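Below you'll find the structure, written out as C-alpha cells, and then a few comments.
Partial complex: the chains shown occupy the same locations as in the complete assembly.
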C-alpha cells in the first residue's frame, strides 16, 4: 500500500503541452507513473511528444481514459478553473504544482469541492517510491520503504528524504503539501491516511514557521497516533519575526506560528523535533527501534 | 501589497462602506486650498504604511486654511521615525484631509484569511481605536469570530450574530451587517488578505463610519487588478525589496542580516534550512536568498552579483536541490557569473544535487569547481572559509 497514489493510479496532466508540463510529464513517465493523457484546450486530438493523447477538456479526457488523478501545470490564473473543471468531471484527486495561485481562488475552491482531495497548490507533488510520482520531485532521491513523509516545503523535502534514503530508511509516500496560506491538504489530512496505511510504520513531519498546521498535527498525533514513531522538523527557526521569507505562509503572527509554539506542541505529543535535517534519520531510527 | 489609508478608503467607498468626507492632498498648498473652499474642523493625516502615526505627531487638526497649510508642512517635513522593522523610517508624500467625527463609540472589525479552517474569518470586538493585539491581551473574551462558508458567502445574519455576540451597542446594529457585507465584497472583489476597520466609529448623531482603513492585497491577485498599478508605484519598497526586484526576484525572496556567510538556495524552505545550517555550524548569516523554482543561468548570475555587491558576505554558499530547478542550468549560471562579473570575487561553496545533477557537476568540474556532498558539510565549509578569509 501507500497513500493517495500507487502503481495503478491513472494520472492526467493539465497543461501537458506547456514547457513545464511537457518536461515533467517525461520525467514522471520515466519514473513509472501511469500517465494516460493530458489536457490542453484547442489541442484535442493531437499526441504529445511522449505519444500521449491530448484532449480539449478534462471531461473528454476522463471519459476516454478513465483518469482519476489530475496533475496541474497551468499558470496561476487558470489553476482554480482547472480544479473546478476536474471536480465537475468527477475527478476527486488533484495535485496543483502551480505557484502564485491567488489565495481567494483557493478559498473558493476548497469551499466548493467537498470530497475532493487537493494537494497544493505551490507544492512539489507527491511520490509513492517505487510505484508512482505526481509532480516535480526528483525521483532518484527516494527509495521504497515504510516511512511516510509530509512537508510544507519542496526542496527541503528532498534534503530530508536524501538523508533518510542514505540512512536506509525507505518511504511509503512523501507528500509536499505546499507552503501557501490556503492549501487543500494539511498535515492532519495526511496523518489520518498514514494511520490507516499498513505500509507506513513511521512518519516524518517537516513543518515551517507560520500558521498552525504543525500545532494541529501535534494534537492529532497525541490523540490518535501515540504509538507510531514520528519525528518532526521545523524550518525557518532562524528567520526574524515579522519578516516574510518567501512562502507567504511563513509569516509569524501572534503566538501561534512561532518555532517555540510548534516545538512545544510536538514535545507535548511525545514527538522529538530535530534541530537540523541531518538529525532526522537518527532520531527516527531510534524511535522505530523502540517501537519494534 | 499594503494600501495606504486613502487608498483603502477609496475601495471602501466603491464597496459601499461609509467613510468620512475627505480629500487626498499631495502638498500643503492643496490642503490650504481645500480647507479654504470647505470651512469646518478638519483632521490632517500623514499617508504612510507604518503604524503609530498619532504618537509620531503625524495626525493634526486644522480649522483654517493657514492652519491646514502649517500642519501639513509640519507633518510632511520629516519622515515617520524608524522602528525595528523599518530601519529607515518612511517618507511622507501626501496627507488625507478628513472631516472630524463626533465620536460616541469605537469598535473594531476585520476580515482575514484563516489557514486552519481554510475560510475567510470575520473578527469583531467592541473595543476599537486601540492596538488590537493589546486589546486581545486584555480582553480576549470581547472578541467574536465567524468563519464564512465560501459556498454560501456573506449573508446579513453573520453581521447580526457578531454584533449580538460581542454586545455591540444597539446604535451599530442596523448598519453593521451592511458594512461587513461591503468588507466581504471588497475582500473577494479586490483579492484582499486583510480588510481592517479600526476604529469603526458610532457618531453622536447615530452614523456608523469607518474612521480608518487597513487593506492588504494578495500580491498573487494583483494581475487581476491592473488598476492598482498606479498605487503600487507610490508604495515605498525597502532597500532589500528594491534590490530583490532589480535582481529579478520576488520582493520577499531576498533579505539581509549583516553576517559574513552569503547564502542562496532554491525554494524558501531550503533557503531557510540553509540559514539554519549556517547558524548550526556557528556562522553568521549575511542574507536569505530564494532563487525560486526553475531558475535559469541568467537568474543565477544576477543573484551572485546581488550577494557579492550588496551584502557583507565573505563566502557564498550555494545550496541547490533540484526538483523543478535543473542542476545544469544552475551550474551554467555560476560558471558564467564568475566569468563575466566585474564584481569582487569571494569564495564559493557549492552543493548541487537533484534534477540533472550529473550534468551540473560535470559543468562545474569543467570549470575547476568541486561541489560538496551535503548541506551540513557545505555550511561547515562556508563558515570555516568566512572565518579564515581565504580565497577559493
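First chain written, first letter: the chains are A and B, and each begins at residue 1.
Please note the rule applied: a contact is a pair of C-beta atoms (placed from the backbone, for glycine too) under 8 Å apart; a residue touches a chain by one contact, two chains touch by 3 or more.
Treat the numbers as computed from the prediction; the structure is a model and nothing was measured.
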{"item": "Full-complex stoichiometry, written in the displayed chain labels", "value": "A x2, B x2"}
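In this section, only the chains that are shown with their structure count from here on.
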{"item": "Rounded Å distance between chain A and chain B, as computed from the means of their C-alpha atoms", "value": "27"}
{"item": "Residues of chain B defined as touching chain A within the complex", "value": "84-85, 113, 115-116, 118-120, 133, 149-151, 187-188, 191, 193, 218-221, 223-224, 250, 252-253, 255, 257, 265-273, 275-277, 279-280, 285, 288, 290, 293-294, 321-325, 353-355, 374-376"}
{"item": "In the complex with chain B, residue positions of chain A that touch it", "value": "20, 24, 27, 76-77, 97, 99-104, 106-108, 110-112, 124, 136-138, 141, 151-159, 162, 179, 181-183, 206, 208-209, 211-213, 216, 235-240, 242-250, 254, 275-278"}
